[in-house]
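Only one protein chain is missing; all other protein chains are in place.
Now for chain A:
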Amino acid sequence: MEKKQCQCGHLNPPGTVLCEVCGRSLTEKEQKSKLVDMRYEGTARRSQTYNKSIIDKVWNFFSSVKVGVSLIVLLLVAAAIGTILPQKAYIPATTAEEIKAYYADVYGSVGRVYHFLGFHDMYSSFWFILLVGLLAISLIVASLDRFVPLYRSLKNQRVLRHISFMNKQRIFADGPGAEDTMQKAEEKLKELKYKVTTDKNGLLAEKGRFSRWGPYVNHIGLIIFLFGVMLRMMPGFYVDESLWLREGETRAIPEAPGYSLENKGFQMETYTGEDDEAVFNEAIDRVGSVAKNYQTDIVLYQKPEDSLPGAADLEKVKESSIRVNEPLKFDGYAIYQMDFRLDELKAMRFELTNKESEESLGELTIDLINPEKTYDLGNGAAVKLLGYYPDFSGFENGEPQTATPLPNNPGFLVEMTTPETPDGETSFITIKNTVEPFGENQYKLAFQAAETRDVSGLTIRKDRTLPILGLGGLIFMIGVAQGMYFNHRRFWIQQKADGEIILAGHTNKNWFGLKKDLDQVTEYASLPAYVDQQEEIEKAEKLESEEQS
């Protein structure tokens, strides 16, 4: 395509609608219309100019509002579909098989179809992410397509415009003026906080140009946000681990090298309805009980920097408590109170007794997390732990099995040796019963007591992208406010040699506000009365249609 030469002599880039210098209409369509289209100042937008190569076509596709809105709507619909049934992250199943079975069992054929289509994992599905990606591209392309020419044009504005530009503005005035009209208009416009530039017999008054950048600024904010989200996939930017910490335990914090955490105690409180809480009695009675606090008291330790590898020395960093809404923060990490298990079995105490005489040979306490191999009770009596099954779930091929490593239902395969039975007697003990696989024993381990403790479920997070996301959000909000709550108002005024005044006004929104400004200037500087040509056209159309009917 060729550059367009205007009658004024200026050479405009291909695709320009209104001459960059004088404002004359360069296209036939524009010449015929009653009002000029000022949306992008009549500049050449790439998408409206080229449509030859593949690149042009791709560019034009993404710069279209229609495509952008379609992508928004597709994303909106997909997001909504993902809420029809719970996402896989919220169901009590973990393996792929279990998840599939869960949807089929609980939701029947609907669930099966939902799972088959991949809607159970909508938001990490490749096509959902693709949609977000396409929208991001659309954001960038559409913004560049409009911003670049608009910026150029507004930066190089000329004061004097051709009459055909002026009289096709929505606000237009034409009439005799006094000698000091221009000077007075300038004074008043400056008083109204307009930036005024003059050139020969004309002036350009402008206010709030920055509001034109609003849409592009908020799009930049969104792109920064999406970029931050993308960064999370890079290693090192994002940590999400969980840690079950038993009361009294100290463990290394996963993904936080050098740090350890001790659980000094977990507490759960419910509202009592007493004293200050009496006002809540009715609600507490209705629902039974309401949780008030989940809290883990902790000590944070750090390995000193000069510590030798493998050494167990720890330095106390701080002692505090983690509550819901009050995570522990250190060194870019945050640890959250997320879950708990009350009264997990800690240890069990048994007594080795002679079944007949009920004579005791001593007691032993088995730690259910770190059991010992042998418990020597003295006087020749000992209990050997042949096998330990923390979460006993039954026998398979005669072998005892454990479902999980958690001591929910401990089972012990023990060999008891006493002076009377030096060869040892074997017994399999669970909480509910005792099996004696090799015939009747003389001795038994009688259960005495169990110790329990609570377990805190903690989540460890580190998210270095948060500042980026925050920045994106902030820029978005600034852009939205900039574009929505401010507007770009301009007046072009010229006085011809015979004293005649020509005036044109434009704003990107809020014409009411523009007219209010102009009324003041008109009164002060005795400008000719202006007309709102848009309203005139609408009135004329209305009259016409009424006459026809």
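Please note the rule applied: a contact is a pair of C-beta atoms (placed from the backbone, for glycine too) under 8 Å apart; a residue touches a chain by one contact, two chains touch by 3 or more; residues count from 1.
Keep this in mind: contacts and distances are computed from a predicted model.
**Q** Looking only at the UniProt record of the hidden chain, which name from "Dipeptide transport system permease protein DppC", "Urea ABC transporter substrate-binding protein", "NADH-quinone oxidoreductase subunit I" or "Cytochrome c biogenesis protein CcsA" is the right one?
**A** Of "Dipeptide transport system permease protein DppC", "Urea ABC transporter substrate-binding protein", "NADH-quinone oxidoreductase subunit I" or "Cytochrome c biogenesis protein CcsA", the absent chain's UniProt record names it "Cytochrome c biogenesis protein CcsA".
**Q** Pick out which of A:200, A:286, A:373 or A:432 touches the chain that's been left out of the picture.
**A** Residue touching the absent chain, from the options given: A:286.
**Q** Which residue among A:65, A:117, A:234 or A:342 touches the omitted chain?
**A** Among A:65, A:117, A:234 or A:342, only A:65 touches the chain that is not shown.
**Q** Touching the left-out chain: which of A:11, A:58, A:73 or A:117?
**A** Final answer for the missing-chain contact: A:73.
**Q** One chain isn't shown here. Among A:163, A:338, A:369 or A:446, which residue touches it?
**A** A:338
**Q** Kindly note down the residues of chain A that lie in touch with the hidden chain.
**A** Missing-chain contacts on chain A: residues 65-66, 68-69, 72-73, 75-76, 79-80, 82-84, 86-87, 89-90, 92, 106-108, 122-123, 240, 271, 277, 279-280, 282-284, 286-287, 290-294, 323-325, 327, 334, 336, 338, 459, 461, 463, 466, 469, 473, 476-477, 480-481, 484-485.
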